[in-house]
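Just one protein chain is left out here, and the rest sit where they should.
Note that the chains are named A, B and C in the order they appear, and that numbering of residues resets to 1 at the start of each chain.
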Amino acid sequence: MSEVVLELDRVSIATPAPAGGSGRTLVHDCTLQVHAGEALGLVGESGSGKTLSTRAVAGLLPEGFTVGGTIRIDGDDVSLLPPARLREVRARRLGMVFQTPRAHLNPFRTIGDFMTEALVSVAGERADAAARRAIDLLDEVGVPDPSRRMRQRPGDLSGGLLQRVMIAATLAMDPRILLADEITTALDVTTQEEVMAVIADLRRHRELAMLFITHDLPLAGAVCDRVVVMNQGRTVETLPAGSMRAEARDAYTIRLLSASLPAAEAGAGTVASDAVAGVLAQVAPAPILRVDGLRKVFRVPAATGFGHDEFVAVDDVGFELPQGGSLGIVGESGSGKSTTARIVCGLETADAGTVTVKGEDWTRPARGARGRRRRARIAQMVFQDPYQSLDPRQTVRECLTEAVALHRPKASRPEVTARVDELLANVALDATLADRHPRALSGGQRQRVTIARSLAADPEILVLDEAVSALDVTTQVEVLTLLDGIRRSTGVALLMISHDLNTVRRLCDEVVVMRSGGIVEHGPIADVLDRPAADYTKMLLDSIPREGWVPRRRRPARTGALPSVATSATPVPRGGTP
Amino acid sequence: MSVAQLAGGRVAAVVRKAATRDPLVIAAVVVVVGVAVMAVFGQALAPYDPDAIYVGPVSAPPSLAYPFGTDDLGRDILSRVLAGTAPSVIGPVIVVVASSLLGAALGITAAWFGGAVDGIASRVIELIFAIPGLVLAVLAVAMFGKGLLAPTLALAIAYVPIVARLIRAGARQELGKPYMAALHIQGVGSAAICFRHLVPALLPALFAQTTIGFGYAMLDLAAISFLGLGAQPPASDWGVMIAGGQPALIAGAPEQSMFPALFVVLTVLAVNVLGARVTTWAERGER
Amino acid sequence: MNAGVVRTLAGKLGELALTLFLASVVIFSAVLLTPGDPVAALAGGIRPTPELIEAIRAQHHLDDPVWQQYLHWVGGVLTGDLGTSFVYKTDVAALIAPRIGVTVLLVLYTAVLIAIFGIGSGVVAATRGPRADRAVLIGTSIGMAMPTFVVAILLIWVFARVLGWFPVYGAGEGFLDSLYHLTLPAISLAVLYIAFFSRITRGAVVGQLHAEHVDTARVRGIPRSQIFRRHVFLNASPQILAVSGVTVAGLFATSAIAEQAFGIGGLGSLLTEAAARKDLPVVQVISLLLVVVFVVLNAVADIAIAVIDPDSAKPRRNA
Partner (left out) sequence: RDDASPNTAEPVDSSKLVSSLPAATGEVDEVTWALVEGEPSTLDPAGDYSLAIPNLCENLLQISPDFTVEPGVATSAEWVDPVTFVIDLRDDVAFWDGTPLTADDVAFSLERNRVETSAWFPAFVLVDTIEVTGDLQVTVHFTAPDSTFRDAIAGAAGAVLSKAFVEQAGDTFGTSTGGVMCTGPYVFDEWTPGTEIVTSANPDYWGGAPLVGTLTYTFITDGATLANALLAGEVDGAFNVPPASRDNFAGSDSGRLVLGPSTASYSFGPTNSTGAGADPKIRQALSLAIDREQFIATVLHGLGEPQSTFTPPFAWAGMEAADQYTAAYDELAAPELDLEQAKQLVEESGVDTATPLVVAIPAGAKELSQTAAIIQAAGAQIGLTIEIDERQPTDFSQIFFDPAARESIDFVATVGYLDAPGVLGYAQQFLLPAELGGFFNWSGYSNDEVTADLQTARTTLDPAASADAFIAAQQIFAPDQLQVTLASAYQTTFLQNGLTGVTTSVAVYSSPWALHLGSE
């Protein structure tokens, strides 16, 4: 076997010790080796210690954290190196790329400054030479028009581009190994594919080793040579990527593998289809929700600095949601999915088009609390971030009591309590959690609370805006299963928004594919996902990592009229060409 | 549960929590409570009539009979400091209570309605903000003459934008959170959203700002009295006493200025410490 | 110049003009709201005869409609005719002009002290470990509770009675002598703000020290001092700048306290004196001047922030 560029040997990490005590050990035993030119995947569910271990390698642990065991970079034991030398070793041999490139780039400095900083101050290159090299590197990772980008600041670039800039910058010092911590989690599938393709190219050309951290097993399987599984601060197993399903021995690994949603297995989706078919057979075809020619235009400050530009977020969108049915809206980030959902729920007013619910015109938001309450009994919404969706000052019980009392003003106190308990049971939440505040709950538990709250009104439509995207895979599956169960038992219609096709496939009968505000394709889920008509849908599907998946560069990076930061986690509206 | 109860309950809980963990907070609470007691019972606690002259020798140093000494008219400084607590504290209290209420109302209104309302409210806020508090107070004195009333009201107005900006920003942020949209979708009434969710969310920030504002108001009002524009001698206002003790200070009898000054500093310090801690605890609680 | 800065600049100019206009209306209306007849003040000190009253009313346009009086006043201010002092009976401009210099010098001196010691101690607190942090925290807590005038009289006491290193009266003559004379006043003004800036700086720097982009710089092996300069301090500076405009403008008002305590004939002491003597024309002009200073300094600070942080100029999406 070729030489080892990075080795972690029984590494443990502990929090700072309080006076007289010892710190909490967060990582117990992390052992792994990355060979030259190899891509090693590090997988495991959230909180298993992947990030901490990587940060220990890069010397980025928070102050006071202690590291046990041995870390070797290119054979050098980092604990034995003098600080100056260690900094040098890290700077020259490691490249690190982070999950959120926007947060990891100084927003006040230009891309050029970022690219050349290390070249000048660590490698001692002259400024003009460094700038030329930076341009070459940007070009290499496929950043179009690199010399112009050099003068721009991170705020002017999309997330996908920024991630490339990050990668390009790490290449400046010609490192031996790339540490990549969830570098595509915040990107949508198509962008993820782009970035992964760039990395694959680089690794081929430069013989770059990579430690690739992710909780997305299919992705790890597709891009890595070997995969290390981590559980509760320990590395439990190392598997060859290609055959991990077959060779997995550890119970945890097996659970992890089965929890992920295998996309490629056609027919495995639509868990609900049988039941729904049954329901559908009985109901009249009259749709409960009907959306027609919806259009929404936002005014955004013009790029020139003066006046405003119009930005069309939703353009002529129309669909129907049958009673008890389920419709998914998919599309890349910024395609107008959320805006559509918000209009349906009356959080935004459409500029044109109609929203009809049970024959009633809902295009305008309801006036007054009573009107809103009446609509609330028909349509409810669940948001992406469960923590932000709950008032942090209310306990679970207070929150649910408020919701129940609102819709049953005449109910006595015991009746309300009984209903709250029923709701808790509906979402399979332990009653002991009811007196906790949201901060004391896990993400999955929080999302259950928000679902329970939305059920308090006994709605007929449930709008789910990326309701599971923020959760880790295992939890995602739990919540989706829960939603499916609720749908069966209550007959509520689901309008499900997601950029993740697998989620939609799991729950929906029909799907709408959106791009740049408009509808690209529309039809029954099986038709659209298995026999896509539109190129865009095909591309979306191809971008989903699966076994044997090879990321490809499909299109030039977006520099045109599309919103340039559409892929950021928190979209900053911007119109026109930057 | 009313907002006041809610606020009171929360603040009390947070203070309790803070005090048990932090001796500094206990000290601050002791000072604040002490000052409050002095403000209410100061006159009664005073060993001598605070305004009576020649109760002791003139400009005497501290002694058992006159723990803080006497001033240039033979008045007992301790008695005057005690009696001066109420006038020295009431002004700042009025300033912060009035500015907090007005500022919060303005900030919430601006954030809640947005659009033109926000535009107008923001203009008003910017306008008042552009006139420094001291200048507004001095202007008020020039208009209505000396005394504490005009500067107190002027400062109350001058402090409004500080609160309003803070609350407006906080309210906008809070209103932007999905849980507000969730409440809306639920059909919760506007008043309920505002008073049961929005206001409680803003209370810690408001409380912190109130304590900071109290300190600044106290310093500003004392400064106005020091400049001779506020409370007038022979009032036993702390600022007046500090100013009045200056000649004695230069003559080598610092107690006439220094004891009231000490009380100003201690009060502000204690309130600031409390405010800072409550903010920290509230922030930690939120996370 | 980038678009953000241009937009900030244009927006600021508009806001500036509007705020100044509104402020001038507010300040002007002070005369109208003041109880009592301005004639009495204008006649000040002599028994006014009916003819005199008539003359005064005519001379000061007191019989014109209010809006005309306002236009007259604003027009005067814009053309350098600042009105006549009730007390001194001279041109307000003549009263103000010789005093501006010393106040500006005092404020600048104070600002420099604040910048050096406030920002300096904030950086120390943020970067030199928990002990330094604790020490600075205690210092700033006390500093934040120290009224300017208490510091002033303490300094006078110490330097007049004990040390005698610095003068405790007057503004001196010539630049160096003025600096020497203004040292104690500047210190007394600065203490409160040093504490304030120390806190702000510490918060901003700590916030940036843990920012993720600083981690990036660290992995890349950028030297510490360079990281601090180019990534931590630079990024913390908008927060510091944001309070700088307000502070420096506020110093022009609070300088009154130091000027009074140290017997300096500056703008602030003129303002208090004029207020005490109900010399409204003087108070109005100085108030307006301070508002102008405030608005301009704040705009400058905002523009500086926009240069450093182009995003600050962009409205944020709030839903």
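Please note the rule applied: a contact is a pair of C-beta atoms (placed from the backbone, for glycine too) under 8 Å apart; a residue touches a chain by one contact, two chains touch by 3 or more.
All values reported here derive from a predicted model rather than from experimental measurement.
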Displayed chains contacted by the hidden chain, counting the whole assembly: B, C
Residue among C:Leu95, C:Ile119 or C:Val214 that touches the chain left out of view: C:Leu95
Omitted-chain contact residue, chosen from C:Val26, C:Leu105, C:Val168 or C:Val307: C:Val168
Of B:Ala13, B:Val30 or B:Val58, the residue in touch with the unshown chain: B:Val58
Touch with the omitted chain, as defined above, among B:Gly56, B:Gly133, B:Pro178 or B:Gly244: B:Gly244
Residues of subunit B (touch criterion as defined above) contacting the omitted chain: 51-54, 58-59, 61, 72-74, 145-146, 228, 232-234, 244, 246-253
Interface with the undisplayed chain - residues on subunit C: 40-41, 44-47, 49, 86-91, 94-95, 98-99, 156, 160, 164, 167-170, 260-263, 265, 269-270, 273, 276-278
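Please note the rule applied: only the chains that are shown with their structure count from here on.
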Result of counting contacting C-beta pairs for B-C and A-B, higher pair: B-C
Where subunit B touches two or more other chains, by residue: 181
Multi-chain contact sites of subunit A, meaning residues that touch two or more partners: 342, 347
Complex contacts: residues of subunit A adjacent to subunit B: 342, 345-347, 369-370, 372-377, 379-381, 383-385, 388-393, 402-403, 406-407, 439, 450, 453-454, 456-457
Residues of subunit C that touch subunit B when the two form their complex: 15, 18-19, 22-23, 26-27, 30, 33-35, 141-142, 144-150, 153, 156-157, 160-161, 192, 249-250, 252-254, 256-257, 260, 271-272, 274-276, 278-280, 283-284, 286-287, 290-291, 294-295, 298, 318-319
Residues of subunit C that touch subunit A when the two form their complex: 2-4, 6-7, 10, 211-213, 215-223, 226, 230-231, 234-235, 308-311, 314-317, 319
